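To start, the structure itself, in structure tokens.
In this view, the complex is presented without one of its protein chains, the others remaining in place.
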Amino acid sequence: MKALVYHGPGQKTWEEKPKPGIQQPSDAIVRITKTTICGTDLHIMKGDVATVTPGRILGHEGVGIIEETGSAVTTFKKGDHVLISCITSCGKCDYCKKGMYSHCEKGGWILGNLIDGTQAEFVRIPYADNSLYPIPGGSDEEALVMLSDILPTGFECGVLNGKVEPGSTIAIVGAGPVGLAALLTAQFYSPARIFLIDLDDNRLKVAATFGATDTFNSSKENVAERIMTLTGGRGVDTAIEAVGVPATFQLCESIIGPGGVIANIGVHGKSVELHLEELWSKNITITTRLVDTVTTPMLFKTVQSQKLDAKKLITHRFKLPQILEAYDTFANAGKEKALKVILEN
Amino acid sequence: MKALVYHGPGQKTWEEKPKPGIQQPSDAIVRITKTTICGTDLHIMKGDVATVTPGRILGHEGVGIIEETGSAVTTFKKGDHVLISCITSCGKCDYCKKGMYSHCEKGGWILGNLIDGTQAEFVRIPYADNSLYPIPGGSDEEALVMLSDILPTGFECGVLNGKVEPGSTIAIVGAGPVGLAALLTAQFYSPARIFLIDLDDNRLKVAATFGATDTFNSSKENVAERIMTLTGGRGVDTAIEAVGVPATFQLCESIIGPGGVIANIGVHGKSVELHLEELWSKNITITTRLVDTVTTPMLFKTVQSQKLDAKKLITHRFKLPQILEAYDTFANAGKEKALKVILEN
Amino acid sequence: MKALVYHGPGQKTWEEKPKPGIQQPSDAIVRITKTTICGTDLHIMKGDVATVTPGRILGHEGVGIIEETGSAVTTFKKGDHVLISCITSCGKCDYCKKGMYSHCEKGGWILGNLIDGTQAEFVRIPYADNSLYPIPGGSDEEALVMLSDILPTGFECGVLNGKVEPGSTIAIVGAGPVGLAALLTAQFYSPARIFLIDLDDNRLKVAATFGATDTFNSSKENVAERIMTLTGGRGVDTAIEAVGVPATFQLCESIIGPGGVIANIGVHGKSVELHLEELWSKNITITTRLVDTVTTPMLFKTVQSQKLDAKKLITHRFKLPQILEAYDTFANAGKEKALKVILEN
Partner (left out) sequence: MKALVYHGPGQKTWEEKPKPGIQQPSDAIVRITKTTICGTDLHIMKGDVATVTPGRILGHEGVGIIEETGSAVTTFKKGDHVLISCITSCGKCDYCKKGMYSHCEKGGWILGNLIDGTQAEFVRIPYADNSLYPIPGGSDEEALVMLSDILPTGFECGVLNGKVEPGSTIAIVGAGPVGLAALLTAQFYSPARIFLIDLDDNRLKVAATFGATDTFNSSKENVAERIMTLTGGRGVDTAIEAVGVPATFQLCESIIGPGGVIANIGVHGKSVELHLEELWSKNITITTRLVDTVTTPMLFKTVQSQKLDAKKLITHRFKLPQILEAYDTFANAGKEKALKVILEN
């Protein structure tokens, strides 16, 4: 089969690889029908993710058709249409039992990281019963690709951890795909005001059409000051960090109100300064989280019932063999006005 | 009347001051029967608390007898025996209605800070109906003085925020009065293991008698390493910071397990380094809080039903006019083996 | 002043009564600008509410202008525009501190019940600071009258107690004003499916325009069976009872799924049969609640930010002196297609 293979920093090829087979009774082999590229894949390509070694097939998102199942798989059979979760869950360990699949002792984020991933014609999915979701007939595959990672990430790490609630005032720092996923899913809870902050005017324009009530370009104004003014000096109830650098986290620290929550989504490469000398008495909460995808069934229902228009996040479409071109587009998201790309097999 | 008055950094006197009177219909005047000294009072004496100006009577803890009530006070009358909360709550503002009395728009921590406090023969208590608690006949006054501040602080900021639960493994960094208050109240929830960390062997010995299952002197061993070993590499479920310096907060960062909570109690004077490059994916929660004293009624019941032996925290007793001597003892807590002192009027 | 006075079962007059005055320092006198009639007022008129004695001015909803305040009132002053809560809260007792204003030791539902109410030109409001809410300039008074009782009732007793969440399937039994208030506020949480059940086709038609996804006339079909079929035999996640008779509660028992919640709003006059022989193992929750109006500030924000179109519930408008005619209309809700009526002073 063909697959997108990482060969060290900056090097990737679309090449022939052996088709995967069942290794454990709980495995399934899935023929990919649609996949996508994640910001994390770009990090890997820069050599920033030490666990990914040369020769690895990348990708941790996608939908497909079951090709083969191991003897212990009971939920799925050949021919079933499935959504692949970016997080593999054994369903048995202490963490899985607590719904913290991200820290599964045998799974977690392994696809396209510790084992071969979904940017390929076929992929092996360990613990298939717990790591795949059935797709009902008549569903829109493209929308569902957004459920592999980006929507549960924005929702769990940002919205749920951030305790967004009716009438609340929230700020989302970063209008990339994950920030926008948080924006879309935050609206499940009817906040009164949603502030979106980014450096890219196009993304802010998109954010406004997605439901942001106020947008701010932090390269052009003192956003912290503006938000404190707009909230009557109180600050926001929830600040969602969706970038992953010190400056954006510290913006969250500056605008969080007493009793508020800073929900970090961003993947950080270095430490940040936490101003406990100001925050110690402010009754705030800070959360971090690697997505657990424990809300995938819930998100499924919101997509099916049209409470969530997941396809909005898709800006570009390619055939799977054009994946190198798709990477270029996605890597130049600002210029290309790209959010998520769909790769069709 | 006589009172302990702050006259700028390092300067305090026990001097004659006018007896306070009713200023607002919701005020009460309380004749102090017992009060105490808080670590915060020592901070004030160093000049570290900018809001406290010379001439201020210090103190925010105590019990006493109602001397006079304003026309709007309905819960109390002259002669009632009352506990004074360190936090004044108007009971009307948005924050009070949410149970976040610490941020009361007209109250919060004002006693011995923005208005005259309890280290005096009499004190004026604003919003008396919401800021005092009735003491049932036959209660032990000394135990109840511990309910003014230290026990709700350890309990709310440490134990409740830290989500201590049956069978969990917790660490408390700092075995001063507040850390020990967290230790005592953590046991309401039957954790399996309680690690106490301090630099003072005497305090660690006290901690062991108060219920710590393991104690560590961080000047003598690599505590982070020890705790990671003892928890099989998982880390603790709850880490309670009860000191207020960067090193102790960072110890909490090092030992917190996936899904765990760092509950900060310490009053911090500077920022700390938050290692988001490691913590971003660890599904942790960090909380800060100025005590709300919203659990005072609950704590009252635990004292009355002997689930909590609050008097354990008291090591020294003085008459109120000996307060300068009491300050000396409390300021030399290590040498004096002092935890809390009682001042009797 | 003029007021609507109850004179025993079936007897009411619009008559001259003394204008109320301040009795306690925490009182305020409010000049009513708009009020309405509640289903409870009809119960009173039938003689079903034993606590209401002849001579009582009815009404517990409304907005108005502060005419006079007692000496302890600090939040409001003469001329302020205010929303009156149907629940009076002293803000001081144990129940109020827990946010359970409905059981306030000195308040609760007393307006138009134990003390004179709002269907009058003026009303005395005890504990005004805690029982009134400021109305910002430019607000729509009519919408806000819905916040006195009906919207917090539907929201707190039905939606919050019922734990409605994104993607869930809920049933609301009863499409009267309170059931419709639950319907409107349930949508804050983006449930996937909302079933509405009633006997009146017109109300069901209204429910469909308010967001119900499926409506059922229980006089025409076996609703329990239909809902079990539609949910694949699982039953609903939340069943909200908004009628108050045994049959409707038992419908909820029949359709609740494992792990679900039956949230009772209805005022019941007799006991119901609880089928524990079937429900004991079903992991369900049943809740009851007299509205606390603790969410009024939250609901305010949802109205201000146009997440909630509260005026939808209003079908008829009268001048206050026409109140007897308004009662007739409201009492014949089916024929008149009436939901809520507005009475303007």
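In order of appearance the chains are A, B and C, and numbering begins at 1 in each one.
Everything below uses one rule, namely that a residue touches a chain if its C-beta (ideal position, glycine included) is under 8 Å from a C-beta of that chain, and two chains touch if they have at least 3 such contacts.
Note that this is a predicted model, so its numbers are computed, not measured.
Within the complete assembly, C:288 is the residue of C:53, C:202, C:288 or C:332 that touches the hidden chain. Screening A:21, A:99, A:269 or A:334 against the full complex identifies A:99 as the residue touching the chain left out.
Although one chain is hidden here, its contacts on chain A can still be listed: residues 24-26, 70-72, 74-75, 90-92, 94, 96-97, 99, 106, 129-130, 294, 297. For chain B, the list of residues touching the undisplayed chain reads 165-168, 185, 187-190, 192-193, 213, 297-302, 304-305, 307.
Where chain C meets the omitted chain, the residues involved are 95, 98, 100, 102-103, 244, 249, 258-259, 264, 266-277, 279-290, 292.
The rule is short, and it goes like this: only the chains that are shown with their structure count from here on.
The angle of the rotation superposing chain B on chain C, based on CA atoms and rounded to the nearest 5, is 180 degrees. No other pair of chains has as many C-beta pairs in contact as A-B.
Not a single residue in chain A touches at least two other chains.
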